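For this view, one protein chain was removed and the others were kept in their places.
Chain nomenclature is as follows: A, B and C, assigned in order of appearance, with residue numbering initiated at 1 for each chain independently.
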Amino acid sequence: MRESRLPVAVLGATGVVGQHLVRLLAHHPWFALQAVIASARSAGRPYREAVRWLLPDPIPQSVAEMSVLTAEEIPEGVRVVFSALDAASAEELEPRLARAGYVVVSNASRFRMHPGVPLLVPEVNADHLELLAFQEDFAPGCIVTNPNCSTIGLVLALRPLQERFGLEAVEVTTLQAVSGAGYPGVSALDILGDVIPYIPAEEEKLQTEPLKILGDLRGQRIEPADLRISAQANRVPVLDGHLLCVSVRLRREADAEAVRACWLAYRSPIADLGLPSAPGRPIRVLSEQDAPRPRLHAHLGAGMEVSIGRIRPCAVGHVRFVALVHNTIRGAAGAAILNAELMLRRGWLSLEHPKAGA
Amino acid sequence: MRESRLPVAVLGATGVVGQHLVRLLAHHPWFALQAVIASARSAGRPYREAVRWLLPDPIPQSVAEMSVLTAEEIPEGVRVVFSALDAASAEELEPRLARAGYVVVSNASRFRMHPGVPLLVPEVNADHLELLAFQEDFAPGCIVTNPNCSTIGLVLALRPLQERFGLEAVEVTTLQAVSGAGYPGVSALDILGDVIPYIPAEEEKLQTEPLKILGDLRGQRIEPADLRISAQANRVPVLDGHLLCVSVRLRREADAEAVRACWLAYRSPIADLGLPSAPGRPIRVLSEQDAPRPRLHAHLGAGMEVSIGRIRPCAVGHVRFVALVHNTIRGAAGAAILNAELMLRRGWLSLEHPKAGA
Amino acid sequence: MRESRLPVAVLGATGVVGQHLVRLLAHHPWFALQAVIASARSAGRPYREAVRWLLPDPIPQSVAEMSVLTAEEIPEGVRVVFSALDAASAEELEPRLARAGYVVVSNASRFRMHPGVPLLVPEVNADHLELLAFQEDFAPGCIVTNPNCSTIGLVLALRPLQERFGLEAVEVTTLQAVSGAGYPGVSALDILGDVIPYIPAEEEKLQTEPLKILGDLRGQRIEPADLRISAQANRVPVLDGHLLCVSVRLRREADAEAVRACWLAYRSPIADLGLPSAPGRPIRVLSEQDAPRPRLHAHLGAGMEVSIGRIRPCAVGHVRFVALVHNTIRGAAGAAILNAELMLRRGWLSLEHPKAGA
Partner (left out) sequence: MRESRLPVAVLGATGVVGQHLVRLLAHHPWFALQAVIASARSAGRPYREAVRWLLPDPIPQSVAEMSVLTAEEIPEGVRVVFSALDAASAEELEPRLARAGYVVVSNASRFRMHPGVPLLVPEVNADHLELLAFQEDFAPGCIVTNPNCSTIGLVLALRPLQERFGLEAVEVTTLQAVSGAGYPGVSALDILGDVIPYIPAEEEKLQTEPLKILGDLRGQRIEPADLRISAQANRVPVLDGHLLCVSVRLRREADAEAVRACWLAYRSPIADLGLPSAPGRPIRVLSEQDAPRPRLHAHLGAGMEVSIGRIRPCAVGHVRFVALVHNTIRGAAGAAILNAELMLRRGWLSLEHPKAGA
């Protein structure tokens, strides 16, 4: 029954990630989308008019006629808000809403590296959620974040290797889709028939976020992983799907076959939780010679799987491979929803006490 | 006057690289294009009919009506042939022509790693031409090759660093244009809105050819450079221009500023030879934050310069940068012509003795 | 139960349209895909190896390991074959199979204009199936065809106008996706950042096929519609979805509103037949200012709907509009399957008598 689902709202609902949140939440078994929130410019208009809808699936009927609200108009009953805000808006709005008692499940980058905020990828560091017990800056609500879209693909691929072999150094060159820049985002004049070897602030995120995610929870803080990451981010004329070309140096040397076997044997540590958005297996190893390819493979597992291919020895590190992540689903909207599902399962989303675990 | 120019022919004249050779040779001050050679299928037809011309500049008028010939019909007087053959055709044809007395200046990959064949980039290893004095397999003519299109960009960028700091290890991820695959080459269904993380045989070339080019001439052979290279090659929906994302570990540690200064101070060692196709400066350092970009910068220096940007520290190697090479000009047709210009200047192309230096 | 489904085979199963046929037939409620047929080059290999799979959905598991057969090896029990052959192969193979007793449901162009062959679009001219009763050239089997991919979109859009207002003249300029050319089809070097104002044989098809489809069955033959069509076909860098820019002159003048109302009121004449692949409504009128757009709207109705937008007065004809058809689904694979569904419903596919209606 509908009333048994947890009422939620989406902040930044008209943007690219916001649209994916709307699409994924419109029929979610645990969450009931009650409100679409956007800037004052859009507020008051029906969602279908306020949005420039960019997805091949039509706007969900249950949302099309919803009136867009401002953050001041979040309906009664909603205690969980998904944030697809840009960093600037998030800086002001997310703390305000958290301090007003909301659970903010955010895709924004602003508070990812805040020492009290979980930077969560459920298959990788579900235990980091415990940080919430000590997250005082945003009480009585809280903020939980998911990483940068490329980071998620990288840490999902690296996690099994970290557990089995240890990680020493990672070189990663990305080929990133234009949807990662939002709408209107990248100008056609910049990217048609071209590639751009620079994405503002992207390499810093790829070089720092994984250290926190792959780090250890020590009491009230995260001890970052002892790992060096060097990143080069490129924009390419692809719609969805970030490709990561990775060379990795392990702590305990292993050949390409051992690494492939490690991924094939990998089982998600949250497989038993029954989270609706969790893929059966978060990592899919592809054997085609030229896989993974964004257009053909980014959508696998409803966009929640990371595909890996081209596993082979590296003349400089130990092993080379190519990984692919659907940047707006696994790398953004789906990531936030999976985080919220984990939080619900773990008891952090009870209605009476938004910060229930505290 | 025309008769003072050296008569030459182009093998594989209807392909993509062949078209660039035709375009560049049509008005060359030292060489006179006397014949366009292609397969039996094209032979006998006017060039303008036999070719599917793909370049924005129209077919040179002096060539448009030339009758396409077979390799058996090379006109009297021609002793230098430029080869834009595929590897399979080159295997049979290049040795046959060389042994018939022709100087074969080849872009094909087949004989690049032959120990007696110079793998030549004039700014980098002009002295390797001396191998010709001992090249017996193909006498009385000879074969001289230029490297793979991506390799040329890489070695031009690396050479000044090798001389100043020494090279220990290089990781390179390429984003390569579709013109590198020839015509018809890459299917639109494979590359529209997509990238392909694999190019057959490309990574092997990038990992081995530079070792020979950057190696030392020791008597009658090349001692390969002591350097490890790890490569990942990607195809991207770009027409011309291969982008190389490079991380380099030096023998003598240097910071990004020292590396930038090294490139800025670099002067071509062949600058004084007056070779018509040699760029004033083979390396151009760009300071824009998102440069180099294929569409905007590949054509600089008539396509013969390598552009470098994004020079910065690397968390794993020492320095990271991005280099760009026009794959069909500097990386293929222009490379072969520059090789022939060097050979002419150095006395290897005298008419009476095709293998004059021997 | 599986045995209750009609066994079928796909000819040309490794091509683009063949892949869509495989995808759509793998789980079809009425047809059981028993064999994938291709050229001798592919025969004997597992389908997953023989095919270069180009669709975002993975190869259906039930087909991946099937051994590709030649047309000589069609299994016992199969009497219906779907043909996705090119015109040249169809010329020889389709009559041979039909004369051997098979029902050939073809997407190939070769026999579309044969006076005894139905050129069928179930919503438009289901009665033309009656031609089979007199189709002697291919007995004891038969050939039924669907039109060219652009033609299908055009006739579906025109049919309601023909019935209500009559048609006098049509000007159509198409923007056609690369998948329409098959694989490898269009070279990336021809279409990246470019459009090509010519598609071989396409305009002729667009100018003639609709006359037959919109014509009247008169005894044993079709009286072509009295209608002039002028077509310009362009190839554009789009993966799927042909866009048709149409200006139409009606027999009984009508304004844009009347035409829009006509489409909105239109109901499929085969809606009651319960054909599994028939869209609920074959025409969808879109009201967004810049619709239809291939990427956003071609997939509507599982790719079986034609979308129409930009309905407005025309300064030369009467009304202008833009229509969109998914070329490989509604315009090819889905069209053939819908034809077969109609034939089954109408009793033309009984197992004992391949040409049952005759």
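Criterion: contacts are C-beta pairs under 8 Å (C-beta built on N, C-alpha and C of every residue); 3 or more make two chains touch, one makes a residue touch a chain.
On a predicted model such as this, the values are computed, not experimentally measured, just so you know.
Among the chains on display, the ones the left-out chain touches in the entire complex are A, B, C. Touching the missing chain, out of B:R112, B:R159 or B:R295, is residue B:R295.
Within the full complex, the residue among A:I191, A:A225 or A:L244 touching the omitted chain is A:I191. One of C:A64, C:A169, C:L217 or C:L273 touches the chain omitted from the figure, and that residue is C:A169.
Across C:P160, C:P279, C:P292 or C:G331, the single residue that touches the chain missing here is C:P292. Of the residues in chain A, those that touch the hidden partner chain are 16, 54, 178-179, 183-193, 237-239. Seen from chain B, the chain kept out of the figure touches residues 53-56, 58, 192-193, 239, 295-296, 299-300. In the full complex, chain C contacts the hidden chain through residues 169-171, 173, 175, 193-198, 207, 228-230, 232, 234, 236-239, 243, 245, 247, 249, 289-296, 309-310, 314-317, 320, 322.
In the analysis below, only the chains that are shown with their structure count from here on.
A rotation of 180 degrees, rounded to a multiple of 5, brings the CA atoms of chain A into register with those of chain B. In a homomeric contact, the two copies may use the same or different surfaces; for chain A and chain C, over half of the interface residue numbers are shared, pointing to the same surface.
Per-chain CA centroids place chain B at a distance of 48 Å from chain C. Distance between chain A and chain B, defined via averaged C-alpha coordinates, is recorded as 43 Å. Taking the mean of the C-alpha atoms as each chain's centre, chain A and chain C sit 41 Å apart.
Looking at chain B, residues 193, 237-239 sit in touch with two or more other chains.
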